[in-house]
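After this line comes chain A, so read on.
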Amino acid sequence: MAAPELAPAEIQILQDLTILVFAPLVSGVVAHLEGRLQGRRGPRILQPYYDIAKLFAKETLVPEDASWVFLAGPVVAFACYLTVPLLIPVLTQYPLPLGYMGDILGGGFILSLAGFAVALAALETGGPYAQLGSSRAMTFGALIEPSILFVTFTVALVTATDLPYFEAAAVRSSLGQAIDPAHLLAAVAFFLVVLNDTSRIPVETHASTLEFGMIDEARTLEHSGPAFALLKWGSAMKQLILYVILINVFAAPFGEAGSRQLGPVLLAIPAFIGKALGVGAIFAVIDSSFSKLRLFKITEFMAVAFLLAVLAVVVLFLGAR
Partner candidate 1 sequence: MAALGTSPTALTDAADVLALLVLLSEFAMLRSSLSRSQVRLYAFQSLCVSVLAGFVAATQHIGDLYGLMGMSFVLKVVVVPMIILRLVKEVRVDVTDSHRLGVATMVLLAIILSVFGIFVVGRLPVHSKSLPILALGLSAAVILVSFLLVIVRNDVVSQAIGFFSLENGVSVASLVLAAKLPLIVELAFLFDLLVAVVVFGLLMRVHHGRARTLSTRTLDRLRG
Partner candidate 2 sequence: MGAVLLAILVVPFAACLVCFVAPVKVAKVVTLSSGVATFGLALVLVPSHEVATAASGWLRADALSVVFLVAVTFLYAATSVFTVGYMRPGSGASEARYSRRFFIGFNLFAWAMAMTPLVNGLALLWVAVEVTTVVSALLVAIGDTDGGVEAAWKYVLIASMGLGIALFATVLMYYAGSSVLGGSYELFYPKLLGAAAHFPPEIVRLSFGLAVLGFGTKMGLVPVHTWLPDAHSEAPTPVSALLSGALLTVSFYAILRFYQVTIKAIGPAFPRDVLLVFGLASLVLAALYLASQRDLKRLFAYSSIEHMGILAIGMSFSAPIAVIGVLLHVLAHAAAKSTAFFGAGSVIAKFGTKEIGRIQGGVGALPWSGPMLLLAVLGLGAMPPFGVFRSEFYIVEGGLQHGSTALCAVLVVFVTCAFLGLSWSASQTMLSPTPKGVVRGEVSAWMAASMVIGLAGLVVLGVHPPAQLSGLLERAAAELGARR
């Protein structure tokens, strides 16, 4: 008897569901691990789920002068975060039907759209800290864009396409490929980009709400109730998506399902979660080892990411003789 197979559409929906369901789990594990590393007991692993559930039950307060954008922002962001998993290799090695809808650049645009929506919503509030957070987030987002672009170019130069699936295939093809210098540089550069985009040390600190240093956290200060729940869930999903790109495209694209059979696809889920938790652990260690950079030094951090990304492209382009 042939093993049961899933239709491609079903696998695609499964990908989305995986990200949706497990994102808060990854957040929770990372937070708990951080706490442990710092000598505390740490929050419960399932705490983010409880938080989201609690927030859905609360009422929504809207500032007096805010318009419909204030409520639409979190929803748009959430929708974007639901869209991106359709484009990247989460569970499978082969591209799924809607996977051709957009390439890495497309995925990047959609993620930026999400951030833009949240920033707009924050501007709507008129509160000073929210606006501060928005402007900082947009600025640093713009500064890190060149690095993302160059990392994309690296992928494109290797595989002659922008599709993340093929880069992963190239990495899987030989172990030697993993220590190819361009690949390493691009991976490290993207790692730094992820550090920035998930608002981790050394860019921003999760642990406190010190307004002078807040970038992303400040944007969500004024939200409450279900909108806030969507925001929190969305940011956890964004984190998991970025981890996915880092792992499944650059670092360790193993364990994904090679076929449409039910067994391998279902196995891919814990494999993927396990890898994400591994990356999360690395981030937790970094969180506990370094201190936050002062705001004006963040540009140095971005310069380093840019440097590595440019070197990756140059090394690839000119080393190929």
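We adopt the following convention: contacts are C-beta pairs under 8 Å (C-beta built on N, C-alpha and C of every residue); 3 or more make two chains touch, one makes a residue touch a chain; residues count from 1.
With respect to how the candidates were assembled, all candidates are chains of the complex that A comes from, given by their letters.
Here the structure is a predicted model, which is why all the values come from computation and not from measurement.
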Given options 1 or 2, the chain of this complex that touches chain A: 1
Chain A to candidate 1 touching residues, read off their complex: 175-176, 179-181, 184-185, 299-300, 302-304, 306-307, 310-311, 314-315, 318-321
